[in-house]
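Here is the structure we will look at, set down as structure tokens.
Other chains of the complex are left out, but the ones given are in their true place.
Every chain is named by a letter (A, B and C) in the order it is written, and numbering of its residues begins at 1.
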Amino acid sequence: MTFDELFDQIQQGKISKEEAQRHFSLDWMETASRYILDVNRGMRTNIPEIIYGEYKTLEQTIELATKLLEEHPRVVVSRSPFYKELNEHFKNDFPVLWSVNATVIGEMPATKGKVLVISAGSADHPVTYECEVILKAVGVEPLVFEDRGIAHPTRVLEAIKQGIEQDVAAVIVVAGMEGALAPFVSSLVPLPVIGVPTSVGYGFRAKEAALTSMLASCAPNLTVVNIDGGLRAAVVAALIAKNR
Amino acid sequence: MTFDELFDQIQQGKISKEEAQRHFSLDWMETASRYILDVNRGMRTNIPEIIYGEYKTLEQTIELATKLLEEHPRVVVSRSPFYKELNEHFKNDFPVLWSVNATVIGEMPATKGKVLVISAGSADHPVTYECEVILKAVGVEPLVFEDRGIAHPTRVLEAIKQGIEQDVAAVIVVAGMEGALAPFVSSLVPLPVIGVPTSVGYGFRAKEAALTSMLASCAPNLTVVNIDGGLRAAVVAALIAKNR
Amino acid sequence: MTFDELFDQIQQGKISKEEAQRHFSLDWMETASRYILDVNRGMRTNIPEIIYGEYKTLEQTIELATKLLEEHPRVVVSRSPFYKELNEHFKNDFPVLWSVNATVIGEMPATKGKVLVISAGSADHPVTYECEVILKAVGVEPLVFEDRGIAHPTRVLEAIKQGIEQDVAAVIVVAGMEGALAPFVSSLVPLPVIGVPTSVGYGFRAKEAALTSMLASCAPNLTVVNIDGGLRAAVVAALIAKNR
């Protein structure tokens, strides 16, 4: 029913107010969903398909990944407790790159651009490696330096130096505890910095201290993602690097 | 002792101030409990008997459910860690509809009215299915669409379209993480929407983000229940649908 | 450019990858916005136009309200610090019903259905009256009982009794402090109850105690809105009442 038809029916009293209202809403929906085909989100946003694995069973995850791999060159599974089993299942048919937090199944794309990844401590490794894996999956080369906390200023400088030499497009800083590495790095580079606060630490607001600190920093070139949000930082950094 | 008798005793000094005060309070209680028979709460509020199972042993739960089933056509057990054992125990004598969060033991009533249930992701399934089970137990037909997060706008539209076509009386939106599905759906329907924030997510305020978001929304037709409060959302939606 | 044309250009190497990706996204947008006319949200959701007045100047608010009144029979201004000035400005041309939290400019609609509104204390009056004003603006008759806190159980019973006698479709409970009135009322009525926690109180979590309490309640027929969210409670209750 078109809007005009609806209008006429109302004027001629052939339709009750309640029914007209319902049809009107319905019509709007119908129109919208007929035309807005749910085109591939991956294609629209230029990011591999991501399966959020945290609450899924192994069977659900394999089924979903298998289906997506029929139409996509690669798929990312994030936060699955079954990363080892996924590797076992897929490794004969696809290249698999896995970490505790993220697994990529399928061929890696060619890379374009580079991103510098600096972590504060070895305890931040799982999130740091998640960044590395995802950067590769999106097609950007990661340049990774681990265990460069603020307690060792010269080791931080070394990492930044190499990053700038190799012309990285963005910097990811992975840090827990008080997270001071992020504003320190930000003050030294003329680039967008993405802070990934980790849940490493103990005591007062143990899991939130780094996030709090990074948000409160006055460094003007620093943005932040959720705690342990390595994937998100990597995707954003990759979008910056690829479009450079 | 009537109030008059009490009054006389006081005036004639036959009773001390302390005792009089105590008797007076007592009297009030006696009167109240004589007349306010504890009529069946289920009958008064039109909702099946609900056993809160979280802290009860299997034995306590079975005993309580059995006793209630003698007088009621059905009983709901919520949040019991023994949902599987309950099914085993009762399935030969009663129809049982169980989920992780809620189990219904006994015949389902005939349905009157419909409620649309939309969830953001497959991780929200336990709460979504809890809504479905409870809606049936109260006598309303659920129309369920899962995994319709805001990342796929057209899939949301499709669900809403079908809900309006089938003339649902209310909408339940089950969503974790940032919970943005609830205000989005609310902006598209001329109906009461009940948001069920779930504890799905990780990082900063992982379990509270959806609740925070739904409360803060400016959507005027959205109310909220407790985190993972599927049962409550289903009961309220059912009361709306049945009385329509 | 159609998808087919785009596909051809890609295959024939006439377009770079970056440009193609951009056009593709653009196309999707173009299609969507050509077809999804932004039909009147008020008509779609059956709620009067609402101007959020909190951060607007008097001039901005008057201009916006005037414009909306040209096409709508009435407009709601919520949380404007200029509620008195708005009344002065519009009262000669329109009926105005104002409170501290919400002002309605324009003719009130005829009512259909009733909603019971109970408040805990006289300090909750501004929010209670906001509910009353909005219910009228949406076209539902409010039945209001104020100052019926849990300290006076019989006064609560009296209010509920009258509500049920007059066949209300839903109950709004407005309460601050520990908010115990909401679960108490919920346990006594076979109806949807909407709790509006207010910011009345002092001391520990003064402004959040009632919200915390209402969310935590085990009353199965109680949903909640934001603190001091009278408007939202009234709109939802009205949608229930009008469709009954």
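As a convention for this text, a contact is a pair of C-beta atoms (placed from the backbone, for glycine too) under 8 Å apart; a residue touches a chain by one contact, two chains touch by 3 or more.
Please read these numbers as outputs of a predicted model, since none were measured by experiment.
Identical protein chains form the entire complex, numbering 8 copies in the structure file, with 3 of these shown.
Just so it is clear, only the chains that are shown with their structure count from here on.
Rounded to a multiple of 5, the C-alpha superposition of chain A onto chain B involves a rotation of 90 degrees. Centre to centre, using the average C-alpha position, chain A and chain B are separated by 36 Å. Annotation for chain C: residues 44, 46, 243 touch two or more other chains.
Across the complex, chain B is touched by residues 41, 44-47, 50, 52, 169, 187-192, 194, 211, 215-216, 218-227, 231-233, 235-236, 239-240, 243-244 of chain C.
By the touch criterion stated above, chain B contacts chain A in their complex at residues 121-123, 125, 151-155, 157-158, 160-161, 164-165, 167, 188-190, 200, 202-204. Chain contact summary for the complex, chain A toward chain B: residues 21-22, 25-26, 29-30, 32-33, 36-38, 41, 52, 54-56, 60, 79, 199, 208, 211, 226-229.
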